[in-house]
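To start, the structure itself, in structure tokens.
With one protein chain removed, the remaining protein chains of the complex are shown where they sit.
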Amino acid sequence: FFYSEEVCVLYFAKSAELTGVKEEHVVAVPTPITSQDLWRFLLQRHPRYHDNVGQVVLAVHQQYVSIGDQLVTLGDGNEVVVAPLSGG
Amino acid sequence: FFYSEEVCVLYFAKSAELTGVKEEHVVAVPTPITSQDLWRFLLQRHPRYHDNVGQVVLAVHQQYVSIGDQLVTLGDGNEVVVAPLSGG
Amino acid sequence: MTEKEELRDVFRLSPDWLSVQEVLEAVSSPTCGAVSLFIGTTREDLVDGRKVIGLEYEAYEPMVQSEFRKLCDDIRARWPSVKHVCVYHRLGWVGVGQASVIMAISSPHRLDGQQAIQHAVTQLKATIPIWKKEVYDTQDSSWKQNVE
Partner (left out) sequence: MTEKEELRDVFRLSPDWLSVQEVLEAVSSPTCGAVSLFIGTTREDLVDGRKVIGLEYEAYEPMVQSEFRKLCDDIRARWPSVKHVCVYHRLGWVGVGQASVIMAISSPHRLDGQQAIQHAVTQLKATIPIWKKEVYDTQDSSWKQNVE
């Protein structure tokens, strides 16, 4: 696999509260990568961030991706969204 | 039984169209009377009025009365409503 | 948090244009997170080649309020959380595009109110003594049974 140059990660709602971050630019994310590995990769950046996997969803290329075996491909400048499963 | 002195009969919608009458004052209506007999009594006043009994409802004392065995009591000045079963 | 709020049940017959805003105000409540509203309008239609140009409504007014009271009792028995209920209904001529009936129900949560208004509009058409006549561009007209 490759490493993407820079990915923009956006945290929303409780996910932003738990990480203390709303937006961060992350370099050298492996790609393609399963959504589960991407999630673990992001968790490592926020040691105090503990969340219930079942309540979180990612979005890449403006599509929801549940956390599991699904492969996602990240290009330079892509956005990754981390957010609670459901809104308001 | 008795005869009520004067009853006001109001016809609505298709019932008014079929009788050609919107309101009439009728004297000497037997009371108490079953709703079916009341209906027949009113039909005799309008020989050209043919309607499907299943599609018509009466209202007396501001209560719907389906056409059948139910007894209604009419006092002087009471209103009797004749109308199609359902509105709009 | 507040004293117990009176429940409002409002039915108004009107020969004039109906105000959605007034109906919404009649059901508004700080304890309700949901308002469900229904608007019935005269629609363009073709019936046996004749164009509907409007509807003509008539009511047996003395019975409207008592039947509406029964309807509200029924609604509250089925959905006890329903707060306020308001119906404005036109009488007389209602041209194409105009509202003939506006109904609103407020409730703390949305599902109760949405289920209640669906039932309430059905019951309204079945029980409230109001009748409508379709008027066509050919000058003739036809009283409607409750089919909608």
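Letters A, B and C mark the chains in the order given here, with residues in each chain numbered from 1 onward.
Operating definition for what follows: contacts are C-beta pairs under 8 Å (C-beta built on N, C-alpha and C of every residue); 3 or more make two chains touch, one makes a residue touch a chain.
Fair warning: this is a prediction, and the values are worked out from it, not measured in the lab.
Just so you know, the chain we are not showing touches A, C across the whole complex. By the touch rule set out above, subunit A reaches the unshown chain at residues 10, 12-14, 17, 55, 59, 62, 79, 81, 83-88. In the full complex, subunit C touches the hidden chain at residues 1-2, 20-21, 24, 28, 30-44, 46, 51, 96-97, 108-111, 114-115, 117-118, 121, 148.
Operating definition for what follows: only the chains that are shown with their structure count from here on.
Once the centre of each chain is set as its mean CA position, subunit A and subunit B turn out to be 74 Å apart.
Between subunit B and subunit C the centroid-to-centroid distance comes to 27 Å (mean Cα coordinates, whole Å).
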